[in-house]
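Note that one protein chain is taken out, while the other chains of the complex remain in position.
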Amino acid sequence: MDSAHALASGSSSLLVWLIALPALGSAILLLGGRRTDKWGHLLATALSGGSFIIGIVELIKMLGRSGENRGVSQSLFTWISVGNFNVEAGLLLDQLSISFVLLITGVGTLIHVYSITYMSHDLDRRRFFAYLNLFIAAMLLLVLGNSYLNLYVGWEGVGLASYLLIGFWNQNPVYATAAKKAFVANRVGDFGLSIAMMIAFATFGSVSFDGVAAGAGKANSGALTAMGAMLLLAAAGKSAQFPLQSWLGDAMAGPTPVSALIHAATMVTAGVYLITRSNFVFDRAPTAQLLVVIVGVITLLFGAIIGTAKDDIKKALAASTMSQIGYMILAAGLGPAGYAFAIMHLLTHGFFKAGMFLGAGSVMHGMNDEVDMRKYGALRKFMPVTFVTFGFGYLAIIGVPPFAGFFSKDKIIEAAFNAGGARGIIIGSAALLGAAITAFYMTRVMIMTFFGKARWSADAHPHESGKLMVVPMVILAIGSLGAGALLSLGSSFKNWLEPVVGHGFIEPPARMTPLVVSALALGAVVLGVGMAYLRYVRQPIPELAPTNVSVLTRAARRDLYQDAFNEAIFMRPGQYLTRALVFLDRVFVDGAVNGIGALFGGASVRLRRVQTGYVRTYALFILGGAAIVVAAMLAARL
Amino acid sequence: MNPSNYLFVSALLFTIGSLGVLTRRNSIVIFMCIELMLNAANLAFVTFARIQGNLDGQVIAFFTMVVAACEVVVGLAIIVSIYRSRRSASVDDVNLLKF
Partner (left out) sequence: MNTLALNAGVTGIPEAVLFWILAPLAVLAAAGMVIVKKAVHSALLLAYVMISLAIFYIAQDAPFLGIVQIVVYTGAVMMLFLFILMLVGVDSSDSLIETIRGQRLAALLAGLSVGVLLVAGLGHAFLSGGAVGLDQANSGGNVQGLASLLFSRYVWAFEVVSALLVTAALGAMVLGHRERTVPRRTQRQLSQDRFREGSELPGAPLPNPGVFSRHNAVDIPALLPDGTPAPTSVSRVIKARGGVLPTAPFELKQEHEEDEA
């Protein structure tokens, strides 16, 4: 699709304030220190809200412009100018980025409000809000950057913020290790992004989106495929896709608002943004697109299977995030036919997943921070508002109409089936299977938490949470209800994005009509819900996790052995290599260096015995020397 | 007799003197052996003067004697001052500058 990429036709000087406000907030709170403890959280929330307002303003302005001219840009300064490599620090706001901007700032501000109460007992609340603002600023930079390098700055920034926030309670070494694990896994992906930028520069001579888009039509497919593969690696790292998904479960060590914001709604969706933004590369590299689709399919099933065996409510939600993003990646890999649906699912997922995480946080708050669902049960009587908001999110995620997930997920399944050939059938079937398993484990979560008999200990006093926690959950629940319908009305969102991602053709005849797909999807949902009902409502739920379970359950409990695999293939050899190098260094290098020193030391110890202190030995040496000199003189003259 | 026999005597005396320096421990005896070496050199100079037929050798021998006298003066003064502080005239006792 030529010129599908919307070049910015106008400019706006407000764009930099989108990023500057939260960045300022973060700086003030971090540099101000304890002095800002009293009002820091309020300032941070206000600044985040300010960015949201600027986003709304820009949206209104954008709606007033025509489709092709909706992009605006703002160039800040020339960042790098070395030889042929020129990078401008500039911002680009088009239909794709505005969607993200509103999601980030909107959900972000709601979570700021939520955190005021959730973290009210924590002494380091100010630092938490500073990091949240830092995250918002970095994520905005990520989606607003007008070149891969600018995006990379934001990319790294969100990685940093994620690390800081996962390990927020870093007194606990388990949490600190989880933060490190997340950072390292992200780093592997960042490596891919760097290589992709290098390929871009080598092939197109530029790393800006405009430059790459302009040159993509003429580049050879090998370079494009390589670049696409590297971008996929980057996306897999940031979005916790196979094979770099092992960090997401451990990342739940962070406070729940962090899990809601970063690991559900925004940061983990950055990979989807990257692939969508690079549509001009992927559309011309079918092999790379196939790889994307494969990764998406594997991950959506992977996450779903893991989710069925998790007893920790947050880890179950994390597995479901992994799976849902697999759907988005799958859709993004389908080319122009799927980009819009990927982003739509991303937006709706932001609502319902964040809402469910906040609900989980509310449940934990009321149950003394207990996360094991086996210790919940029958909470709907004690936390009615939480039950309702969480329930809305649950209905959205499993795809019950008219909730948001029904529209977005079904569209993805439809696009998958229509991708053509045997491939389409396989992908579509996998997506359907994933939908069934999703329904199963999400129902499991609902039943174990809110229904059934109360399984908690005597000292738990479940109660509803405070207003500042409840209001964001309610807003997000409303979004879970209505957002999908809103975006789908008359294919409005698809048309909205079209100038950016290109027009998606579905080759006639469409194999599956939307009705058939919806019917199949609903059937899968009913199947999943039914199985969960049989399993968890008809039979009592044990308080301790049962030990004689099937092989699959055992594997799912251990994250399908991903950690074991990583450790065996990457970590252990790395450790052995390090140990070997240390040994070499100590024995050979240090040995050589110390050996030279010891050599000289030993030699000098022996040589200094020449200084006997006796005059007569010195006289002996003098005479000996004189004899040698005379001999030499005589020998010269002979 | 060949006048150069004196030179052999000189070499012999020089050798004996050097052996004495290396072997004896009494500092004054060592000094005396050094004097012997100087005298052997003087003999050689005088013999060369006779062989060459000019008096330069004798003048040099004369200077050697003067210098030897000065050296004896200062050297013995040093030996005496060492003896006063250490109560020993053996050169093996002044061996502190060692490893």
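Chains: A and B, in written order; residue numbering restarts at 1 for each.
As a convention for this text, a residue touches a chain if its C-beta (ideal position, glycine included) is under 8 Å from a C-beta of that chain, and two chains touch if they have at least 3 such contacts.
No experiment lies behind these values; they were computed from the predicted model shown.
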What are the shown chains in contact with the chain that isn't displayed? A, B
Chain B residues touching the chain left out here are 1-9, 11-20, 22-26, 28-29, 31-33, 35-36, 39, 42-43, 46-47, 49-56, 58-59, 61-63, 65-74, 76-81, 83-84, 89-90, 92
Omitted-chain footprint on chain A covers residues 612, 614, 616-617, 620, 623-624, 626-627, 630-631, 634, 637-638
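Basically, only the chains that are shown with their structure count from here on.
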Expressed in whole Å, how far the mean CA point of chain A lies from that of chain B is 96
Contact set on chain A toward chain B in their complex: 608-616, 619-620, 623
Can you list the chain B residues touching chain A in their complex? 18, 21-23, 25, 91-92, 94-99
